[in-house]
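These notes concern the structure reproduced below.
Here the complex is missing one protein chain, while the rest keep their positions.
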Amino acid sequence: MPSMRAAIFVEPGRIVLGEKPIPDVGPLDALLRITTTTICGTDVHILKGEYPVAKGLTIGHEPVGIIEKLGSAVQGYREGQRVIAGAITPSGHSAACLCGCGSQDGGFNASGFKAMGGWRFGNTIDGCQAEYVLVPDAMTNLCPVPEELTDEQVLMCPDIMSTGFSGAESGGIRIGDTVAVFAQGPIGLCATAGAKLAGATTVIGVDSIPGRLEMARRCGADLTVNYKEVDPVEEILRLTDGRGVDVAIEALGTQSTFGAALRVLRPGGTLSSLGVYSTDLTIPLGAFAAGLGDHKIVTTLCPGGKERMRRLMNVIQSGRVDLKPMVTHRFKLDEIEAAYELFSHQRDGVLKVAITP
Amino acid sequence: MPSMRAAIFVEPGRIVLGEKPIPDVGPLDALLRITTTTICGTDVHILKGEYPVAKGLTIGHEPVGIIEKLGSAVQGYREGQRVIAGAITPSGHSAACLCGCGSQDGGFNASGFKAMGGWRFGNTIDGCQAEYVLVPDAMTNLCPVPEELTDEQVLMCPDIMSTGFSGAESGGIRIGDTVAVFAQGPIGLCATAGAKLAGATTVIGVDSIPGRLEMARRCGADLTVNYKEVDPVEEILRLTDGRGVDVAIEALGTQSTFGAALRVLRPGGTLSSLGVYSTDLTIPLGAFAAGLGDHKIVTTLCPGGKERMRRLMNVIQSGRVDLKPMVTHRFKLDEIEAAYELFSHQRDGVLKVAITP
Amino acid sequence: MPSMRAAIFVEPGRIVLGEKPIPDVGPLDALLRITTTTICGTDVHILKGEYPVAKGLTIGHEPVGIIEKLGSAVQGYREGQRVIAGAITPSGHSAACLCGCGSQDGGFNASGFKAMGGWRFGNTIDGCQAEYVLVPDAMTNLCPVPEELTDEQVLMCPDIMSTGFSGAESGGIRIGDTVAVFAQGPIGLCATAGAKLAGATTVIGVDSIPGRLEMARRCGADLTVNYKEVDPVEEILRLTDGRGVDVAIEALGTQSTFGAALRVLRPGGTLSSLGVYSTDLTIPLGAFAAGLGDHKIVTTLCPGGKERMRRLMNVIQSGRVDLKPMVTHRFKLDEIEAAYELFSHQRDGVLKVAITP
Partner (left out) sequence: MPSMRAAIFVEPGRIVLGEKPIPDVGPLDALLRITTTTICGTDVHILKGEYPVAKGLTIGHEPVGIIEKLGSAVQGYREGQRVIAGAITPSGHSAACLCGCGSQDGGFNASGFKAMGGWRFGNTIDGCQAEYVLVPDAMTNLCPVPEELTDEQVLMCPDIMSTGFSGAESGGIRIGDTVAVFAQGPIGLCATAGAKLAGATTVIGVDSIPGRLEMARRCGADLTVNYKEVDPVEEILRLTDGRGVDVAIEALGTQSTFGAALRVLRPGGTLSSLGVYSTDLTIPLGAFAAGLGDHKIVTTLCPGGKERMRRLMNVIQSGRVDLKPMVTHRFKLDEIEAAYELFSHQRDGVLKVAITP
């Protein structure tokens, strides 16, 4: 049985490059030969043991690759095609998919409907930081990459761009809205770009790192707020003449950004939450108007599926946004341990890394 | 200057019947002679000093009455008409109104956009537990009562029915949904009726008082859960085969019901919150799927305005729901202190009282 | 190769009972042994040659049956289960499915995106008026029938009920709406039931056959209009005090009903169209307010998929609607030519027939 190299979770604190067999291809699967992938903040949570996965699992959920082999029941593709698949791989046929909530695929079990069931790569099945990855439900998930686009141009589509844009979309942004985006890491930057693209005419990016605030302006922020220099809630209320924002996007996953997002929200506004939280959250009574402010709090898990990927690549192709500058560092798969070292410590102004087997 | 009797907030713990001048009628106002009104749970919060209002204010926000006098600029009505107005009286011309959020009327001030600004009766202006009440922005708020309907039949429209139904509406209930309604007081009962009316096919009412659970079944609950007898979260998951509910409506305003509502929600489901909270709220991490469950939390303040009232009275007239049984006790305005005594202690199975001047 | 009996389209004017091989089961398919099916108005269009299908095709798209054999890649079911599938069988994995429009499955071809591509049974593949039918994309389409429900109770779910209810759903009916439903054949009756279930408080059913108007009242119509006795447009405007209706549902497929539906619509209202038209349609300028009336015209093709079927069966199980009375006649499969004879001429007050192999 031929083998391949893969970034394997060994135990908390250790993701190492190892050898694994190249997987067999089931009837609905496709085997991809990975050409480019990347590391996500969630992978760092896994590395640190903050998000539990099985020992021995291959990590990574952002694939760009070439179809090596198609399952016997897979139609509509050909081997050799360059494709991407979303970080979330809905089956297409689950109840969750059929009620428009494919990210929550996974069906029922003894303890109830399973949240996040659509996230499989590097979570419940082997992931993409490897020479090959098996894509389940290939017909639902594989999307051909237009020739004009490079691997790096589409590398953000599977997760960062899909998640960040969904923050704008779930927020229901309308033409002329004022939007604040809390945190300008990769997801926050994509949320900033998405908010502008959706018609917001005042986009306020919040962070503390000057390089990220600069990137926020490149991605579409009209105004930026450095929360180490000013109180971000007071500053945003000042910038909006006391009106507050129509939509606040949380893109970090902390109580502090969640609370601030609620505090700057106008009555009737929407808090669109993207962060992965690690503790219970507190809703401050006053900012919540005691429950009488017609507020909405919405959360979104990265939308997947081939049609989502097609649309995101369309956006890239249209030139409306350019996410290539977010790839700040490049590594060979052989160097992935160094890539984790750099990325997990946010050294050298890293935003995203490109990994090429 | 002629005077009238009114229920006046004197200080925390004391609402007394006193005398006040009958108010002058401004150009956009209408003076109503109250024929029937009621007491709301919010009034009890005011009585207890939990919700602050100005001393000397007339309490009450649920008017049924006869137009006594119209302001000089008011057109489209005639004196002597029997009308209702919503508890919330949007102006019609504010920015909040014009962006579809009239309950949050009130515009800007130094400390920002003011939540709940549309609630004026018995909050920022004199209310309805009196012989007369001045209705501001009369053309936006007054709705004639169809002859066929009695005062008591429409007495729930201004607040309880509008609020309860909005819990179902804001929850986005669709035909075939499963809905749990936490607490079966007057608002919860209306939410139960609204959920059924909106197409939910499994409505689960939760409370601990047998009389309220019985009333819940009359209002449309298919199933009821007595939280003193079983753990309501476990029971609802059991009743839904572990699937959880599509929409959970919170109709009390406590951490306990808020948390339970989130715990029974399926991924992608909506928590529609109606309660008035008195403390910060906690979102439990697990039930919230760490922010990745595609959940929505929406809050709604009682929708007002004459068109809302017309629609609610249509519902009554159609016979789809009958809220008259919710009026369990009747008092003269002169006896309003006794009515507060009964209602605030929830004696004698009281749901709502009718007060007639 | 074992064979089975099937109702086969031979040529315009002739659907005959013939013999066909029992089909082979592909990896994603399921073979159902039909226990009950029915004839649809669309089948009559096929019979008459008004809707072209291939000669030799088995007709019918409303299956209730027992799983006889599952494809090799199908999981989550077991042979012997009683199931239904929708008339429309979305694949689950097409672009159309993934953008929430599964009825329009079918992808692209030289002449563009193919409308109605999701309708396969008795249209592009062999249908259900047979002893056996092959269900494509079984995991997306098969839905187990609750034990408590009989075949006849769920026989309307695959098409009539799903289509009729979608008229109410696509119309965006809200609590308190006034709705007119033009034509009270099986689909119109289900639209009437759906409109009531969705919260309409005045539902007006229009037809000319007294038996159908009587059935309309049983299904939820508050008022009925016999268009042979009065001008339906004038009468509906009269019944609504000149206001018009919020939503008008067209359930026949003629210019006359389409035009009338537009004429009774209030400004800002929605015409929800279900009918299958056979000629170009005319939009009357005045009723359309020259394009300035904020009107919407929406069309819907019967939603399919197992989750839709589950929800519809939930509705039946809840007792909110009872569609059994719509089955007015029963035939053996051997008698299907007689069934077509009766149904296509609408003899003997027929609404729907049950066919049992």
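The first chain written gets the first letter, and so on, giving A, B and C; residue counts start at 1 in each chain.
Criterion: contacts are C-beta pairs under 8 Å (C-beta built on N, C-alpha and C of every residue); 3 or more make two chains touch, one makes a residue touch a chain.
In this text, all values refer to a predicted model and were calculated from it rather than measured experimentally.
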{"item": "Selected from C:Leu17, C:Ile209 or C:Leu237 as touching the chain missing from the view", "value": "C:Leu237"}
{"item": "Among A:Trp119, A:Tyr132 or A:Phe165, residue touching the chain not depicted", "value": "A:Phe165"}
{"item": "Which of C:Pro284, C:Pro325 or C:Gly349 contacts the chain that the document leaves out", "value": "C:Pro284"}
{"item": "Residue of A:Arg14, A:Arg174 or A:Lys332 in touch with the missing chain, whole complex considered", "value": "A:Arg174"}
{"item": "Contact residue for the chain not shown (choose from B:Ala54, B:Cys99 or B:Val230)", "value": "B:Cys99"}
{"item": "Touch residues of chain C, complete complex, unshown partner", "value": "96, 99, 101, 103-104, 108-117, 119, 237, 241-244, 253, 266-268, 273-285, 288-301"}
{"item": "Chain A residues that touch the omitted chain in the full complex", "value": "165, 168-169, 174-176, 194, 197-199, 201-202, 222, 311-312, 314-315, 317-318, 320"}
{"item": "On chain B, residues whose C-beta touches the chain left out of the figure", "value": "26-28, 72-73, 76, 91-93, 95, 97-100, 102, 137, 139-140, 305-308, 310"}
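Here is the rule we go by: only the chains that are shown with their structure count from here on.
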{"item": "Mean-CA-position distance for chain C and chain B (Å)", "value": "40"}
{"item": "Of all residues in chain C, the ones touching two or more other chains", "value": "none"}
